[in-house]
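All protein chains but one are shown in place.
So that you can tell them apart, the chains are marked A, B and C in the order they are listed, and the count of residues begins at 1 in each.
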Amino acid sequence: MKILGKITITICGLLLLFFTSDFPDWGDVNSPASTHLSPYFIEHTIEDTAVPNIVTSVLADYRGYDTMFETTVILTAGLACFLLLRIPRKDSIHRYYRHEPTGVTIRVEGDRYPKGSNVFTRIDSSWVPYDLIINFTCRLLIHFIQLFALYVVAHGHHSPGGGFQGGVLLGASVILFAISGNLRAAIKRFGEKTAAILSSTGVFIYAGAGALCLFIGEQFLNYSALGPLLGTDRIMARSHGILIVEIGVAMAVMAVMIWIYYNLSSAGKQDEGL
Amino acid sequence: MSMETILSVKPLFAVLVSLVAIPGIVSSRSQNIREAWTFGAAAIKLLLVLSMLPLVLDGNVLTFTLVQVLPDIGITFKVDAFGLLFAIVASSLWIVTSIYSIGYMRSLNEHSQTRYFSFFAVAISATIGVAFSANLLTLYLFYEMLSLATFPLVTHHQDKEARSSGRKYLFYILGGSIGLVLPAMMITYHFTGTLDFAAQGVMAGHINSGLALLLTVMFLFGFAKVGIMPMHSWLPAAMVAPTPVSALLHAVAVVKVGAFSVVRVFTGIVGTTLLSDFGINGIVCVLASITIVVASLIALSQDELKRRLAFSTIGQLSYIVLGIALLTKSGMTGGMLHIAMHAFGKITLFFCAGAIFCATGIKYISKMKGIGRRMPITMTAFLIGSLSVVGFPPCGGFISKWYLVLGTVESGNIAFLFVLLGSSFLNAAYFFRFSTMLFSAAKRR
Amino acid sequence: MFENKIDEAPLWCVVPLVITASISVLLFFYPQPFLKLASLAVQTIMGG
């Protein structure tokens, strides 16, 4: 069976190589890909959408419909992880508590220990001692990461960037927080419910903006329709529309990343984990 | 005589009336109401069928298309002389059988009578549907419907024997219809472009001799209900059903639907000219003759009365096929008449078998000695029935057999005449040996 | 084997079989409806 698989893969690879024989040359200006549609985008992007970054305008406007569903794919992944992994916390689980003054760890069955104690803190079963350097560095970095993320989201019109990249950075900042401290602390600040609702809200902003255009009387996702609403002309409205959906994408990507992280790192219990 | 095609919904109603009665049958709270529904439906059905008789006798044809299921084929009804003949037989005997069912089912205190009466109604609907089909597709539809509606009736007792018989029944009937008739029908459709029954057949000019022979044989064996050997063995097995089922379905409705379908396909699809030009009819005649003789011989050796009747039926069905395949006027008339004549005779015999079982619980001939004294009316009727099936005057069976004999003579093939006569002697042997035994044993006493 | 006492099946069973038996006999003397239908059918098939 293994050999069969290897043979199949080899054949597939060879076929792929063989059929590249009549590919256009690398970077050929006369290749169909550069002559058929690309000229249109290069020549018309500014006058159509007032966005200097052609990639952004193709991504979020000309083919914005695709991107909306790419965002939905991410949400779907989050929902799938939740549906498959999430298991409600069981009551009869044992937990570990650390007596801060002495460093003694005790194991408690169930939820019997009174909450709000300041001498005992709950710790994970795979606890490692507190590391000041890591913790401090991360906390310091997180704010800058988030600030940079917002820049990336907002600056997608002009330079590489946009909702996906910014969202990933935002999500990473929270995950970094969880890694540097512990999962419970992260969940306390940015709960699962928040993550879940933000993720669908993010996509909803995208799809809702599109639907709004539809209700105003233009095609779905035709941001020109938002012109009167935003107080701009139809061309600028497209540019603004792109920003709106980028924000939605960023929100969704961030929340889904965090949500998936919560579920994966704690095997769905969200009780303890990395 | 003016030949006219009249558009009429009567055929549709005649088919549907017993289906419409089913909700009534199912929802009835008492036996009486349930049976009233059955009777009502049966009476209306017979009246509807009979009301078409004058028109058809004047040479008219009634048609109605229910729905166009394929671009050029619809579920279409057509009432012509042959179809009406069969419909009259089936619908008139439904009433009689309904009466009989009441007596039989009640006296034996059978279970699941609602199911029984419901599927009986479906089966009759399907039978009339076959009789009134205007094309092969419609016929196939009702043929399958009949096969499936009969399954719960055959397996009515829900025991081991019923189960294995049910399997056998389905194996032959569904196997034949899906495995042979369906492809044959589709090949026919592919080459001829139509499935409508035409007076002269539709294959001529489209299909060569080899294929025509193949298709004919596929149809003949595929319509397994006609019981041409070796596709016959479901019929004796199906005798586990309650007797009214055996009576109406396995002496009239189901088996005659097989015969009817074969006749329809031979005349309406294959066409008599093609049959005779390529000599296919000779092969069919031989197959039918073999079945006639072998079935009669087997019948002689059967001890269970219903099984003996079943083998007798297998033989008699082949008379019909033989009569048609002779391709002479008298032969065909005889074959068609035999559908009616044999039905009345054979159903009498089954009724008698059931009556004996009801009154005494006996199924085997060897135990019936002297029963004629105890049940004189039943046994007189039995005698008349067997006279009719054997073809003795003064019974209906004589007339059809007379035409069949004329047909063999007309065809000039004396071998088949001997088959007919020889098998009649065998019939006489297995019936009269039995009948005389019933009475004589009592005399001896 | 059986006593000479007449003991028929229930009436609902006997009536039908008497009916069909009489029809069988009747059809010998009066086969016209079926005969006519059959010959009509044969006429359409065989012509003439």
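Just so we're on the same page, a residue touches a chain if its C-beta (ideal position, glycine included) is under 8 Å from a C-beta of that chain, and two chains touch if they have at least 3 such contacts.
By our rule, contacts and distances are computed from a predicted model.
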Query raised in the report: What protein name does the UniProt record of the undisplayed chain give, "Formate hydrogenlyase", "NADH-quinone oxidoreductase subunit N", "Na(+)/H(+) antiporter subunit C" or "Pimeloyl-CoA dehydrogenase small subunit"?
Result: "NADH-quinone oxidoreductase subunit N"
Requested in this report: Would you mind listing the shown chains in contact with the chain that isn't displayed?
Outcome: A, B
Query raised in the report: Of A:123, A:153, A:178 or A:207, which residue touches the hidden chain?
Result: A:207
Query raised in the report: Which one touches the absent chain: B:174, B:199, B:217 or B:300?
Result: B:174
Report summary line: Given A:123, A:196, A:236 or A:254, the correct residue touching the omitted chain is A:196
Query raised in the report: Considering the entire assembly, which residues of subunit B contact the chain that has been omitted?
Result: 26, 28-29, 34, 66-71, 73-75, 111-116, 118, 137, 140-141, 144-145, 148, 152, 155, 158-159, 162-163, 166-167, 170, 174-175, 178-179, 182-183, 186-187, 189-190
Requested in this report: Since one chain isn't shown, list which residues of subunit A touch it in the complete complex.
Outcome: 15-16, 19-24, 31-38, 40-41, 61-66, 69-70, 72-73, 75-77, 79-80, 82-84, 86, 88, 193, 196-197, 199-201, 203-204, 207-208, 210-211, 214, 218-224
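The rule is short, and it goes like this: only the chains that are shown with their structure count from here on.
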Query - Rounded Å distance between subunit A and subunit C, as computed from the means of their C-alpha atoms - result: 86
Report task. Report the residues of subunit C in contact with subunit B in the complex, numbered from low to high. Result -> 1-21, 23-29, 31, 33-42, 44-46
Report summary line: Touching subunit C in the complex, subunit B uses residues 53, 56-57, 59, 80-82, 84-85, 88, 93, 96-97, 99-100, 102-104, 106-107, 199-200, 267, 272, 329, 332-333, 336-337, 340-341, 344-345, 347-348, 351-352, 354-356, 358-360, 367, 369-371, 373-378, 380-381, 384-385, 387-388, 393-399, 441-442, 445
